[in-house]
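One structure is given here, and the rest of the page talks about it.
Missing here is one protein chain; the remaining ones are kept as they sit in the complex.
Labels A and B are assigned to the chains in the order they are written; within every chain, residues are numbered from 1.
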Amino acid sequence: MEAGSLRLPPGGRSLDERSPASRAADPFFRWGLTVLATLVLALIAFFFIFLLSKAHPALSKFGVFGFVFKDNWDVSRNIYEAWSLVVGTIVTSAIALILGVPVAVAAALYVTELCPPRAKGALTILVDLLAAVPSVVYGLWGVFVLIPHLKPAEQWFSDTFAFLPFVGGSVAGPNVFIAGLILAIMILPIVSAISREVILTVPRDHKEAALALGATRWEMLRIAVLPYSRSGIVGASMLGLGRALGETIAVTLVVGNAPNVPHQIFDQGYTLAAVIANEFGEAANNPLHVGALIAAGLVLFVLTLAVNATARAVVNRGLAA
Amino acid sequence: MSIMRLAPALASVAALALGVAACGSGDTGNSNSGSSNSSKSSTLSGAGSTFAAPVYSEWANQLKSQGITLNYQPVGSGAGIASLQKGTVNFAGSDPALAPEDKRGLTKGKPVQVPMFFGAITMSYNLPGVTQKLKIDGATAAGIFATKIKKWNDPAIAKLNPGVKLPATNITVVHRSDSSGTTKGFTTFLSDYSPSWKSQYGADKDIKWAAGTTGAKGNDGVAAAIKQTQGAIGYVEQAYALQNHFTFFDVKNAAGKYIAPTLASTTAAGDGLKVPSDLGISTINSPNKTAYPIASQTFIDTYQDLCKAGMSQSAASGLKKFLSFGLGQGQSVAKQLQFATLPSSIQSQAMQAVDSLQCNGKTL
Partner (left out) sequence: MTALTAVSGRRRRADSVARGALMVLTGVALVPLVLVVYYLLKRGLGAISWDFFTTDPTGSFLGNPGGVKSAILGTIEIVALATLIAVPTGVLVALYLVEFGRGKRFGNVVRYFVDVMTGVPSIVFGLFVYIVLVTSSFVGVGFAGWKGAVALALLMLPVVIRSGEVVLLLVPDSLREAALALGAPRWKVAFRVVLPSALPGLITGSLLAVARAAGETAPLLFTSAIVLGTSFNLDGRMNSLPVQIFTDVGQAQDRLVTRAWGAALTLVVLVLLLTLIARLFQRRNRYT
């Protein structure tokens, strides 16, 4: 080894050699992080168990199966069966993901790979700006702008494509489609920003290798960038999904708040998060009602868990292949 | 640059935040921006009826010079009572009178409810082509809100409005999605006139509405929905109907007359009512000939012995001052805000209840 390439103190040892002193910090480091992770886990577990105990009156009265799969949410009669809420949640979140993720990933790809360098900074900030808007503003904008302006288009679509399943009938002002659309807009910044970070870490030699082999830019993205980024993009989408599932205020302003299963995409609906926002204040002195609302929150937990587990499995299988 | 260089920045932000938090004022949340001397100041906290919120807020503002600060959360009547039961507020604002189960949860002493003023619940609609004032009665309204009557030119509506050309537009029903004293008032009115409504939907702060109706959060949400949808009908408090320049129905009252919601007809709803001993009146469907039938009352609920319930002496006397003002000069303030004043008989009984408020056994 040449003396000039390493800064060697007199005596010839490497500066960062594992001296006993610095090595001693290592177990504390590992131990410290483990303790912190355990504490966070304990907090989450406490959170979960606490909510489970509060939800118990409702879950025992209606049964977990009855609560989730039966459809009758009737507050004045104290009956809480949440199927219409579950369907509404799934439908709005699905619409949000279907509309939002492709646009977000496309924007991330464009900004990092294709757009002229001068525009990069401005475009990045603009997409970030979407995250700065509070959810209540999205909801109100949906109420005052989207709903009235999209109604004619929705009615036209509903009439023209009535042969498709879930399309047809008259358009209610607030409806699940608009809720899904607003959610798609709200998850755009999260999915896009994290996807952007992920795409930025694709090693340059992967991309250059594809280009050197004669790939067009799009082919290079398809062959070198997207596969490498896939698990990160899925992670970003899961965060977006989390936001979509849990969004409360914006959804309750535009979804119509009708505890009925929507039969077509322009029907009113209701979501698990929105019902909590609407009803918790009043429910506070009725343990059964509170229990039902908290059970609704728990159903969201399970939904998130299921989708996340599926996504991880899909990604892992892809990586292993 | 590494994480190490961030550390001092983070540390100084932390220090700043802690320092800022530490040198806060001593009382919980008591920072008056106006001129009030701290020896006489009392901070009151309340929660409940959204209906009444503007009036309570304005009363407190006018009492600022006497050292009164009010933090009132307009979270709805039910939530207000729940907060009072949990002890997080000094008083609750509730449109419906206290039900027996509410009273059972108020365990810090004997609960007291004081009626404060009335307000009209209008049935507003969006029919740009129709310029005449439309009439409606309870049974027809129940049919509309149950989605049995689906179009504006339905014979039931036409029968009450001879000579008016009603369009064939679909009726879109808008109601509250959140729990609301306004809903309770309106559904009580519908239940009084429609046995089928009473058995199927009932009268409550939150009911299971028919499929195909739209739920919106708050009076403002219902107003926005009505405003945007041609053919929409919904129930909103008068202040919101006026703000949005809505047209609303003249409603048939118990004496058979069609009455428009005005301040006079709303006050008249309290005239001649039999007042129960706990002052829990209901002005819906009043028998008075000139009364508007969908007038709602609103109460302030608290405990008879305020200090035993946890308030300080100064806060207790502040609350008494607040209530006395409200029942006195405050009535004209309410009027300016488009609410109806109490008739004198009820006002005097309410004053008696306020006079009987105590602190640790001694009248304030």
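Couple of notes before you dig in:
Here is the rule we use: contacts are C-beta pairs under 8 Å (C-beta built on N, C-alpha and C of every residue); 3 or more make two chains touch, one makes a residue touch a chain.
Just so it is clear, the structure is predicted and the values come from calculations on it, not from any experiment.
Across the entire complex, the residue among A:P57, A:G88, A:P174 or A:G235 in touch with the chain not shown is A:G235.
The residue from B:G143, B:G218 or B:G318 that touches the chain not shown here is B:G218.
The missing chain lies against chain B, touching residues 1-4, 10, 13-14, 17, 20-21, 23-34, 45, 50, 54-55, 57-58, 60-62, 64, 69-75, 86-88, 218-221, 237, 239-240, 242-243, 333, 336-337.
Although one chain is not displayed, chain A still touches it through residues 14, 16-18, 22-23, 25-26, 28-30, 33-34, 36-37, 40-41, 44-45, 47-48, 50-51, 54, 102-104, 106-107, 109-111, 114-115, 121, 123-138, 140-141, 144-145, 185, 188-190, 192-194, 196-198, 200-201, 203-204, 213-214, 216-219, 221, 232, 235-236, 238-239, 241-243, 245-249, 272-273, 276-277, 280, 294, 297, 300-301, 303-305, 308-309.
Assume only the chains that are shown with their structure count from here on.
Distance between chain centres (mean CA atoms), chain A to chain B: 37 Å. Only residues 75-79, 81-83, 85-86, 102, 105, 170, 172, 177-179, 201-202, 204-209, 211-217, 221, 224-225, 228-229 of chain B touch chain A when the two sit together in their complex.
Partner chain B is touched in their complex by these residues of chain A: 73-77, 143-144, 147-148, 170, 172-174, 252-253, 256-260, 268, 270, 277-285.
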